[in-house]
Structures are given as C-alpha cells and as structure tokens.
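== chain A ==
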Amino acid sequence: MSKIIPEFIVKKNEDKCINCKVCVRQCSEEVYKYFEDFDLIRIYDDKCVGCHRCDLMCPTDALTITKNNSQYKENSHWDNYTIKSIKKQAETGGMILTGSGNDKPYTSYWDRILLDASQVTNPAIDPIREPMELRTYLGKKSDKLSIKEENGEIFLETELSPQLKIETPIMFSAMSYGSISLNTCESLASAASKLGTFYNTGEGGLHKKLYKYGKNTIGQVASGRFGVHTDYLNACAAIEIKIGQGAKPGIGGHLPGEKVTVEISQTRMMPPGTDAISPAPHHDIYSIEDLKQLIALIKEATDYEKPVLVKIAAVHNSAAIASGIARAGADVIVIDGFRGGTGAAPSVIRDNTGIPIEVALAVIDQRLRDESIRNDVSIVAAGGIRSSADAVKAIALGADAVYIGTAALVAMGCTLCQKCYKGKCNWGLTTQDPVLTRRLNPAIGSQNLVNLVNSWSLEIKEIIGSMGINAIEALRGNRYRLRGIGLSDVESDILGIEHAGM
Partner candidate 1 sequence: MKRRVMCNEDFCIGCRLCEVHCNVKHSKSGDIILAYKYEEEREPSRMAFEEKDYVCGSIVCMNCKDPLCVKACSMGAIEIKEGTVAIDDERCVGCWMCVMVCPFGAIKRGDKKAFKCDHCHDMETPVCVLNCPNKALVYEVD
Partner candidate 2 sequence: MKYVIIGNGTSAVGAIEGIRSMDQKGEIILISKENCISYSKPQLYQMLDSDDLDKISYRDEEFYVKNNVSKILGRSLKSVDFNKKVLFLEKESIHYDKLLIATGAKANIPDLKGFSGEIYSFTNIAEANNLRKSLDNKNQIVILGGGLIGAKLSEYLVKMGKEVTLIVSSKGVLSSLGDEKISDILNKEILENGIKLLLSRKVVSAKKKDSKIEITLDDEKIMCDAIVSCKGVKPEISPFEKTELSIGRGIKVDDHMKTNIDDVYAAGDVAEIFNPLENKYLNIPILPNAFNGGYCAGINMSGGESKIDTIYPMNSLKIFDIQMITMGMLNPEKNDEVLTLLDSEKKIYKKLVIREGKLIGAALLGDVDRAGILNNIIRSNLDVESIKEDLLNNKINFYVLPRNVREDIIKSYTGEIK
C-alpha cells in the first residue's frame, strides 16, 4: 500500500470562503482544484507541503493548515518521520531528499550562551547618542605598518592585503542562480549594494543582469567550476573557493537538467537541459598544497586585487583544516555549520553530518590564535544564524562577520517548508518555473532584506552598547563577554566560555 498519512490537513471555513479561487491559482503543489461543473474547490490534503502560501493569500482568512493528528502510533524510537521514510524508501528505492537546513532537535549552543552587560564600573553606551562602529574589514591584517615621511607628507610603506569593506558584519551567503531564481539573486544583489555588504553567487555564475552589482558580489568557484571565466572573476569583488557546505559536508551538488533553463545554461556555461553536477571534492584539490595553488591561481588571474575566501563545512577536524587554509594564503575562512541550508541534499546527510557552527568557530578561532596566525585571515561564520543575538555571539566567539542564507530567504517569503528540491517553491524563491519566479518582485525582496539587516544592525549596536563597547571590532573573539547556561564542563571548555555565575 503506497499511501502515506498526509502530514497536514487543510481546512476551509465555508462561512468565510468567498470562492475567489486564489488558493487554486496560488498553490503550485495542486492541493486545490476547482471543478466548474460543480462549482467546487476540491482539496487534496496529501499534496500539501505546509508552505502556507494559500492561507496567507486568502483574502478572508478562510484557510487553516494544521498538523494531521491522525498519525502512526506514538513511539519515541520509531517516530512518524522514520516510519514514513522507510515506507517511502520501500516504495521508491531512492534516497530521501530534503531542502533547507537540519531541523533535528540537536542542542543549539546559541540558546545556551548569554551576553554580558555593563553595570556601574564600565558604563554602557547609548547607541542613539553616541557613534557606534559596525564597519568591518575582511582580509589579512598586517602585523605592523611602516610609515615614511617625505617632504612633510606621510606615506604608508607597507603594502596592504586586499580587504572587503562591509558596513555591517552581516553578508548574504552563497545561493546559486539555479537553486534560486534570478529575481531572488537580484533581490540579494541589490540589497547588498544598498547595505554596503556582499552577497554570494553560489556556484551559479553571474547572470548578465547582475554584473552591475559586481562591487557587492562574492563570486564562488566550486568543484563544478560552473560559470567561472575571466570576466566573472574580475566582475566580482572577491572570490570564494567552496570546499564544503554545512548542510551536506562531503557531498557535491546536483541541479537536475529540467531546472537548467537556457539562461541558466548560458550563465553556467553548460548545455541547457543537462544535469549540473558538482563533484563532491575538487578533483584538483587533494591537499592543502593543491588548495594553495588554486588560491594562487585566482590571485594571479585577478591581479592580487581581490581577497580570496575559502569555505568549508564545519566538521571534526575543521580547526586543523582552517590552519592549513590560512597558511595556504586565503584571506578569509568561511565556516558553515550543520544548520546551514541547501537547495537539495539527502536527508540522511543533512540530518547527521557536520558539527554546530558555535563549536567549530570557537575551536578554529582558538587554534589560529594559538598558532599566531589569527590576523592572517578573517573568519566568517555561517549556518543557522537566526538573529542579531546569534550574530553577536558568533562575533564574540571569534568571527569577523556572519553569513545569513535561510534568514534572508525567510525575509523574502520563505516559510521553511523544506521543499526547495522540488523546484516548485510557492514563494518564487527556489524555482525556475516562470509562473512562480514572478512571485518575488525584486523591489520588494530587496527592500525586505535591507530592512532585516538594518534592524539587526540596530540591535547589534544596542547589544554592544549595553556591553560598553562602541566598535564591533572590540567584541571579536571577546569570549569573556559570553557565559554558558546549562553547559557541561567539556562544552564550556570547547567553547572557551565560562558558565553563568563565574
């Protein structure tokens, strides 16, 4: 028997329904079907993915999507998700795919870390009255600066490494054109340019329409090398070599052929309609030395003017890898934690692989300090940053800045239904269907992103002000301003923070 108990029940309140059929027209999963002969909207609960497009669009709030109470017998070991997965696999013989980030109830260390605030002896600062500095420079910092004086004028003798200037320590993480729609890319790009920060092309290349945002673009070079060419490298402000992704460490990418439209194929430089497969490893990088060569290659190709970022998934030996990356000449290390999102990944990988970003960040920062190379690189933390508080905690744990991906999608409409891999995103984000992509108007998407980052920035100023700090720089790696709650000794040790009360 192939039927699986529906996850959701869709209820239509007939007292409120005006039969306008907006639900019928909006649901890409075809939960609703209108039968003209009977003047009836028929509902198919089993197709519902719980994205809430319909009830949010319904002008009379006549729809409610609820969890189906009819479930398999409760069993704390064999839970419903497990039973359904087994049934699905028994039928299809395939891997179970999922989208978005790991949603399993692992410990969230963000929620076990509390912030310090100033009282009496070190006065707090009121961000409304006093200037607060969130501007951050990403890149290798010089150990010392030598200055020369000539004819009364002062010159900097030291040659500085290329830096990325961001007005707030928040950037938009890599999401490729292909996994997300062009309108979504444009929303991110235009928001980044308005905010004075960066967005990232993912492995999707740079669509012609987006070249104008190049100054705020980080171009990714990943294992498939899609869309990488000289113009691309030079159009972007920085280049990110992607080794791994938090949601699927050790797994490559796979954009099915049906999503490879003509425009995507042109942007990615591949035949339309063919699968875009990014291998699990870079086949020219089997060692730190190989990585060093690619970094050098990119630097050479871009005249040593652009910082090179290297992104890895947070895994057990991240600290050692990070040390290698720093020594290989990267300007920025990006660490992507296990809560990071994805357009598509096998559920078994997403839910079971990788480690929390909080832990990885703490150990990497510590390792680089121990080796006295922390100033050679900047660190960007990614993967499940949900709020300004998470961002502040990440910075205090040692990050220079954070990447947000899922939060950015949510700002643009995403409701975390986790069905990105189906390509039918009702919010027009993770789809290439021309009927659906128009649902995101970049003017609105971009404004929402600007608003989100602006409000987080205000909150960050408020938080650091409460700590008596007036520049975000002064918080970086300042773990003394963090305390753990409900952490074991080992956890506290690894995070490098004391327990509340200490």
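One rule holds for everything that comes next: contacts are C-beta pairs under 8 Å (C-beta built on N, C-alpha and C of every residue); 3 or more make two chains touch, one makes a residue touch a chain; residues count from 1.
The set was built so that all candidates are chains of the complex that A comes from, given by their letters.
Bear in mind the structure is a predicted one, so any value in this text is a computation, not a measurement.
Candidates 1 or 2 all come from the same complex, and the one touching chain A there is 1. Residues of chain A that touch candidate 1 in their complex: 16, 18-22, 25-26, 57, 59-60, 428, 434-435, 438-441, 443-444.
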